[in-house]
Every structure is written in C-alpha cells, then in structure tokens.
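Some chains have been omitted; the remaining ones sit where they do in the full complex.
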Amino acid sequence: MNNETMNQTAAARDAAQPVVEARGLDLTFQTNDGPVQALKDVNLTIDKGDFVSFIGPSGCGKTTFLRVMAALEQPTGGTITVNGMTPDEARRNRAYGYVFQAAGLYPWRTIAKNIRLPLEIMGYSRARQEERVKDVLQLVDLEGFGEKYPWQLSGGMQQRASIARALAFDADILLMDEPFGALDEIVRDHLNEQLLQLWARTNKTIGFVTHSIPEAVYLSTRIVVMSPRPGRITDVIESPLPKERPLEIRDTPEFIEIAHRVREGLRAGHSYDD
Amino acid sequence: MTLVVLAFVLWAFGIWVNMRLASGPAARTRAGKLAVPVIFGVTILVMWELLVRGLGVSMVILPAPTLIAARFATSLPTLWADFAQTFVKGALSGYVMGCGAAVLTAVLIDRSDFLRRGLLPVGNFVAALPIVGTAPILVMWFGFDWQSKAAVVVVMVFFPMLVNTVAGLTQTSAMQRDLMRTYAAGYWQSFFKLRLPAAMPFIFNGLKISSTLALIGAIVAEFFGSPTLGMGFRISTSVGQLSLDMVWAEIVVAALAGTAFYGAVAMIEKAVTFWHPSQRS
Amino acid sequence: ADAVKLQLKWVTQAQFAGYYVAQDKGFYGEEDLDVTILPGGPDIAPTQVIAGGGADVMIDWMPSALAAREKGLPLVNIAQPYKSSGMMLTCWKDAGIEKPMDLVNRTLGVWFFGNEFPFMSWMSHLGISTDGKSETGVEVLKQGFNVDPLLQRQADCISTMTYNEYWQVIDAGVSPDELITFKYEDQGVATLEDGLYVLEENLADPAFTDKMVRFVRASMKGWKYAEENPDEAAMIVLDNDASGAQTEKHQKRMMGEVAKLTAGSNGALDPADYERTVQTLLNGGSDPVITKTPEGAWTHAITDKALN
Amino acid sequence: MRSLLAVLTVVAAIVVLWYAACAPMNIKGVLTELERGGAQVVPEGAPARRDMSAFGLVAGNSFAIPATWAQERPRLPAPHQVVTELWNTTVMKKITSKRSLVYHGWVTLSATLLGFAIGTGLGILLAVGIVHSRVMDMSVMPWAIVSQTIPIIALAPMIIVVLYSVGVQGILPKAIISAYLSFFPVVVGMVKGLRSPDAMQLDLLKTYNANTNQGFWKLRLPASMPYLFASLKIGIAASLVGAIVGELPTGAVAGLGARLLAGSYYGQTVQIWSALFGAAILAGLLVGLLGLIERATLKRMGMS
C-alpha cells in the first residue's frame, strides 16, 4: 500500500519532529455582541504516535482547538504547525480523519455509501472500497445496517457510523470530538479497546475530546485539561501507563491516581464549592 | 332560484363528505388522497353549472361546464394542434433550454463569489421584467413562430431557476462542508458528492415554479403575434368572436397540461429527494 | 342627467374624435346626458363588455357585431357615423406585389380578435386559401398591435388603417412609393366599421330609446364639429388620452383621414351598405362569419328621431 | 461594498455586450435608412439584405455602426437611449404629467400594493388553513396549483367584465388580478414555513399540552418567518406583473402596462424599454424594501 510506505518514511523523519506544535495560539470569535475569546495562549506539542485527550468544561474551546488543528478554523494569533507544515497544507495532504461532535451523515446516502464517501474521494478501487466498508461496519458493530439511511438509525448508531467513516481510510492523524458521547458503557468499552488496538497497530496520532475522566485516562498517553473564559490549557498530564492496556488496568492504583489528578484539574476550572 | 339553492346545498354536502374522508382512515390511502381533491373539484364544477343556469348568466360571459365539455369533445383536433404548437414546441423547448442554461450558469457563477454577488441582483432585476413588455420585443426578434415563444419562456424561467440553484448550492451545513475539507476533496468532488445532492430540493423547487411559468409564458406570448395556430392564438381569437366555450376548452387544456407537467416534476422530485424531511413525513 | 356608458373599440385616438368633441363641447350636457367614455384596447372585446352590462352602447365593426348576434348576443346597429371603410393591406412594392393575386405564396399580417372577418372574406372572394404558403395560398400571421412585422420584413404585407398604421409606416421613414396598398373599399369587400350598437332588449324600453336618441344626436353633432375643426378635435382627443402616448402630429393627421371616412354619413345606416356588408360576409368561403342573413340587426328608429 | 463593486462590474460588462449587440441587431434597419438618405451600402436594396447574416452586414458596412446606437425605432435600443428616455420621463417631467413615468409608476404601484395586500392576506389565511386542516390540505392545495396553470392574461378581460357587471371598478379589478398572481407563492412558502418546525420542536409543545393557537404563535409563526419573507419577495414581483397585466383590459389608460402597450402599439421601442426598466426598478425597490423589513424583523427575533 502506497499510503503505508509513505507513513513509514514519515515516521522515520518524525521521530525527531513533533506532529503538532502550537505556540501562543489565540482565537477570538467576532460575534454581534462582542468578541468571544475561545482560545488564549495555547501551547502544546503532540508527538508522532501520541494519543492526546482533551478534557474540560463545556465551552472551554476543545472543539475549537481540534478545528484549528484540522485547518477548519483560522487562529487569530500564535503559530501552529502540523507535520512541519501549516494545518492547511497537511489537510491537503489528507492527513486527517475527523469525527465530529454530531454525526453529520449525508442523508441522501445509505450508511455504507456514507462510509465509502472518503474512499471514493481518495480514489480507492471498487474492491478496496467494499472491503474497507465491510471491515469498519463490523468494527463498530453495524453489520446489516449498511443499506439503511441515516434517519432510520438511533442517535448512537449514527454516531458509530460516523466513527466508521473516519476509520475507513488511513489518515495519519485522527481527530475525534466526543465520538463516544451517545454510547453506553459496554459499547464504549468495546470501542475504546478497538481504538487502542488500531492505534497500537498503526502508530496513528490521535486527538480525542471526551467528558469522561476514566475514558481519557484509559486511552491517552497525555491528557490536556482545559478551562473556559477564556479557553486555555491548565494542565497537561503525562500518563505512565504502558501501551498495552487491558480493561482491568482501570482498577490499578496508577490509573486511579491519574484519574484523581485529572479530576482535580477539572474541578479547578469550575466554580462549584463542593 | 331552486338551482341556486341546490348549488349551495350541494356545496355543503361536498364539504361534509370531504371532512369525513379527510379525518377518517381513508385519508391515508392513495384513493382517499385522490378522492378529496376530486370531490372538491367536482363540487365546484356542479356549483358552477347550477349557478350559471340558475342565475341565467349569459353564455358570452361564462359558459356552463357542460357546454365547455361539449366544445372540448368536438374540437379535439384543433385543441391537439394548438397544444402541440404551444406546449410541445414553445413551452417545453423553452423550459428545457431555460432551466438547463440556468443550472449551467449557476454552476459557473457558483465558483466565483464575485460573480454571484454581481449577477444575482441583476438576475432579480431581469426576473422582474413583466412579460407583457418582453413578449413584443422577443416576437420582433425571433419571429412569429414557436421560437419567440420559447424565448419568452427562457426569459421567464431562467432567473427563478438560477436563483434557486444558486441558493441550493449553498444549502450545505458547515459540518458537511468541513467533512469535505478534512478529506481535501477537490471542487468537483465536493460538487457532485455534496453540493449537488444537497441542492436538489431547491433545484426542484425552481423546476416546479418554472413548470407553471413555462406554459403561461408561451400562451401569453402568442397574444403578441403568432401563426394562426396555438393555444394563446385560439384564446384571443375566440374571445374576439365571443366563442367563450372554445376559450374555456383551451383553458381546460392548459390546466390539464400544466397540472400534469407539475405533477410529473413533483414525482421525479419525490424519487430524487426522498431523503429530505419534507418528503419523508 | 341620464348616465350613458360608451365602450370604444380601441384606445383613445382621433378615430373616436366625435364622441370626445361632443363630451368636451358640452353637446352631451345639452341633451341632459352624463356620458362616460370607456377606452378600449387590444384585450377588450366590446361585445363582451356590453354583454356583461359594462356599457350601454358600444362602437364596433359590423362583422364582429353580426358574428356576436349569431352567437346569441342580440346586438342592433342604431347609428353608423362611418360611411366607408378605412381598412387596407399595405405591402412592400419591392417584394414584387402589384395586384391582389400577387399575394399568393406570401406572408401576410392580419388582425384577429374579431377583426379578421373582412380579410377572410376577401381571400375567399379571390379564391386564395389561408392555410399556408403555396401557389394558391398565403401564410397568415396574427399581427400584433404595431407595424413592426412589415418594417422588419417578417411579413410582406400587413393590415393597416388609412388613418393610423399606414402613417406609422411612413413615420418610420418609408416613403409612400416604396409601398403598395389595397383598400378593402376598392376591392369591393368593404364592411362597415365603427357603428354604434346596443342590446336589442334595451330598445323595448322607451326611456332607453329616448336616451339613445339624445346620445346619437349629440354624437353626430360632435362628429360634424370634428370634421369642420379637425385640428381642434385632435387636440381635444389628445387632452383625453390618459396614457400620454399619443402625439399631436399623429392625431391631427388621423383626424384628417377619419374625416374622409365619416364625411358621407349623417349617422343613419345606409341599408345598401348594410346589404353589401352582409353579402361579403355570407360569401366568406368554407368558414363564413355568418351562416344566415341576420334579422333585425339594425334599426333606423333612433336615427329617425335623432336627426329629424 | 464588495457586492456593489461586483454588481457594477457585471453591469458594466452587460452594457459593453449590449452596445456590441446593437450593431448586428439594428444593422438592417440602419442600412435601409442610410440607403434612403442616399448613402452607398453593400449590398444594395433591402430585399437583397433580407436574408443575409447581420454580422456580415456589419462587417461590410462598418461605417454604419455608430448609427445603430442612435436609431429612432431600433430593434434593440442602445443603453444610453434607454437611460435618456428614463431620465426624460422621470426627472424632467412634472410627476403629474401623463408623460411622466413616475405618474404611471404610481398608478401601477397603488394597484400592486392593494393586490399584494389582498394576495398576501389570502395566501397566509389559506396556508394557515392548509396547515391546520387536513380537508383544506387535501382539497385546496391541488387546486391552488391548477389555478396557477390557467393563463390569467386570458382570463383578465373576462374577470374585469364580470366584476364590472357587478359594479366593481377602478383600482380593485386590477388589484384582484394582481392578488391572483401573488397569493400562490405566499401559500407555497407559508405552508412550507409553517411546517418547518421539526418533530422535536412540535413534541416539546405537545408535552406542554399547548393548544393549536399557542402552537401557531409561539412555534409555527416564528419558525416560518424566513420562508414568509422569501415568498413575499416573489409575491410582490408577481403582484407588479399582475397589476400590469390587469391594466391592459381596463382600457390601458394609465400605468406602466399602458405605457408598455402604447409603446408597443406605436413601435416606440425606446419607450417600451424604459417602461420595462421602470417596472423592474420599481420591483427592485419593493423587493429591497421587503429585504430591509426582513433584516430588521429577523434581527429583532435574533435569527439573522
């Protein structure tokens, strides 16, 4: 596969160079009742193969930061590079797989066709398309729903379809905005495991927004805690957990210790007295 | 007088039947969906007949439906020839050319925000040109035969279609577009895979509006010069001769053809935009 | 004063000068009449207006009135201010047309909307078919309101009135010797134009008849005044034109031409002219305007009282 | 600002094309006139030129090009001719004059506004009925569509006659025809708008047990506002066309329709074009005005 050989040479180069490097990033939205500072002085380095989770109260700029990385939003200050280029150049190199906070399936395509969409655009052969669609449908446990239209599925099923769509092609960097928000714990655990396996296998770099502290701790090599008004990074927690993570790791003291630290960081961003 | 009273009794009855039908289980069946408007229409026709007879309205003002039907039946060859001239040659060809050109133009100007900003106001301006003014000019330019009628139709349908298509091409949500951006999809890829499908409800809106405009445009244009053939020619000539039954027979043809045309477009719409919420309920 | 509504056949112009003059000079007022003049236009069928009760009396061409009568609308001619017909066919001379039979295999512009009858009769008189260009037929176009088809050479000939469209062709820069005209009057197929018509049933009402007597008397006074003072009449017409489209030059010239057509009439219908019109129409070939001789389509009752 | 520049560029391009088009469009008439005036043109004689290509004639008689922009009765008047005529008939004439386009525009405008008011009112009422009553939805909507396939210009004279016979005259018959043309876009748009709330928004009210009335005022009506304005803009343009159509069978004594007709009747192309532009400018102003109202309303509703 062309893509994979490319990835490997890239990996060799990236060992020294970080994948994402943000320096003093600012982003202010101009709204009709004044400016809203969504990101303020954000500094962050993400290395090749990192799994970085973003956690923080609602409205703290998690989505916004993900969008800046994917060149969907222009920062109003500071610099950011992705693979040593601007995010937009990286985008044009098809570096990203993005899972949005809402499913965003195209209503005129069936689930299978929705998943096939990026493959068509990136010029996969017919046979490869079929194969990938089948694989990822299975991955998210939606076999048999390929021929349904999006509105015939429940909210959680749609969300899984959109995850499948992002996994169907081999993007270097996977950006996921609360992908598992609408899913129950069991599916979530299952998909968490699958995601970890995929990550370990492919050495992708993953940016992941979540509201669940255990999920963040379980998945990440690094947890970024954010705080709102204005949105900024208050803490970056490196995880000492090994790359190999059975579900039971969640009961180990290290795990609980990190979760505690994240919770403390998170609480600092809130105004509740408890 | 009794006829007039009868007319109103019948009207009340028709409404009552429809109320029953519409609120009952029949309303969900195909037959029920068809029956209600048909009953409504038949009620109006019978009322028309009874009122015209009951009030002794002169035939040169408003002929009774039975007279119109009789004239319709005896003039089929004329009506057919007029229909072919006006609808097939004038309206349909103009419709195809106008809508086709509008969609192509929309695609062209869609690539440039500058053109879009510049052309749409001008387009709105041209769309407001009244047909009574443009028709004589186009007859002067394109001659008396169907070509000038087609030209009038092109002018009439071009801008509603253009405006709808351009609006439709912007009808994608930010997230849908962002998705394409993350794939670094090319212009034509996101055009065919996202913007065109998303635009379809609007394009069909334009096609439906244009379908009623096209026939009217072709008919009206014939008032301003035509060969001795065509629905508009027949209507204006027959009014002058006080053959109101013929006038109405042509109007019936126009209504049938127009409704069938509209219905056909609506059916294609249903098949193409089945996914849109307005088609799903 | 008694109210009278008069429906014209066409827009406000010197063609109807007599009535505007009668109005303006107070002739109607003298007869204790309150007359409303309703202008016509390309979309107005006077017969329909009178049938719908929109007018008491109307101006129309006799073929159209007789056709309506046969359709069941009993119209009666009560006066005929126009003695002769002003209709003609105007052709390009350079197209090679010299005599009526040269018309075959050419494209002709004709007015429809009830005004096609004289032309159809003439063609059937000549034995020319109107179904398309051929050695024995002509192609007929439904002419719009203006002379463009001739100027643009979309037609070789068009219908014109001596007092109106002909001069528009001339005004467009064409010189009279580039043209050749065929007057219906000269071809022996002239039909009566611009008569006054009312509904038959109304004539049974003495009050209505009396009103019409006074109306015709005043109108004829207006016509005679207009013939004698054409320029003043034209200016009166101009004052009454609400569309602001007419020009002084055109209306004065029109009044001059119209005066020639009304000159021979005192307002009473000449039965001989009527017979000639009916004969012309009855001979209208395969699709005649009227199929049987009309009965009671005219009366002298009004003019007899009005003019004596 | 950007938009203005864009519009000006497009207009400039159109004007250039327009001038260019005048030459082939008018060349035959111009050559005939020049020939009458004694000039030497190729080929000689109007019949010879009749079936020739206009472009060929322009190429062969390029000296005649300026004359194609100054004809008295052109097939296509040059832009400056139309502008001059517009200027002369608006600014240079007293607005009470019968030759003033402002006067005629006002006559048409009054019928347009009355017709628009009637049509919009009727359209909204029908839409409300259709949305709330199954019977109306099932029986009226198809016939509303049928009504728009009937060539109103053919019916207009009869409508006027019938109204006349029951004593309705003056501005009202015109307004009724204008209303006939404008009610349909309003019905279609409003039905769409009143039905635009999604299932969840409707369900919410259902859990409050809101009555139909409350559902209308608190949900359906506000949700329909963008649709309402879109269809009002189409409706007012249709109203204007309706008023102009309605002027023809009322004797066409005054109004833009009368100007159009008189221009057509006397072959005054320049007058037709200026009346046409007058009508389009009027429509543009009306639509623009509605746009302003729309902006203000939606802004107040927080939806812009």
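Labels A, B, C and D are assigned to the chains in the order they are written; within every chain, residues are numbered from 1.
Keep in mind that, in the parts below, a contact is a pair of C-beta atoms (placed from the backbone, for glycine too) under 8 Å apart; a residue touches a chain by one contact, two chains touch by 3 or more.
Keep in mind that what you see is a predicted model, and the values were worked out from it rather than measured.
Chain composition of the whole assembly in this file works out to A x2, B x1, C x1, D x1.
Following the convention adopted for this analysis, only the chains that are shown with their structure count from here on.
Taking each chain's centre as the mean of its CA atoms, C is the chain most distant from chain A.
Rounded to whole angstrom, the centroid-to-centroid distance between chain A and chain D, based on C-alpha atoms, equals 53 Å. Residue positions 61, 136, 140, 223-224, 236, 239 of chain B are each in touch with at least two other chains. Shared interface positions of chain D, defined as residues touching 2 or more other chains, are 75, 153, 157-158, 161-162, 165, 248, 261, 264. You'll find the chains touch as A-B, B-C, B-D, C-D.
Every residue of chain B that touches chain A in the complex is listed here, in rising order: 173, 175-176, 178-186, 189, 193-194, 197-198, 200, 273, 275-276, 280.
Residues of chain C touching chain B in their complex: 42-43, 45, 47-48, 51-52, 64, 67-68, 71-73, 112-116, 130, 139-146, 148-149, 152, 154. Interface residues of chain A, counted against chain B in their complex, comprise 67, 70-72, 91-94, 96-98, 100, 102, 104, 106-108, 117-118, 120-122, 149, 151.
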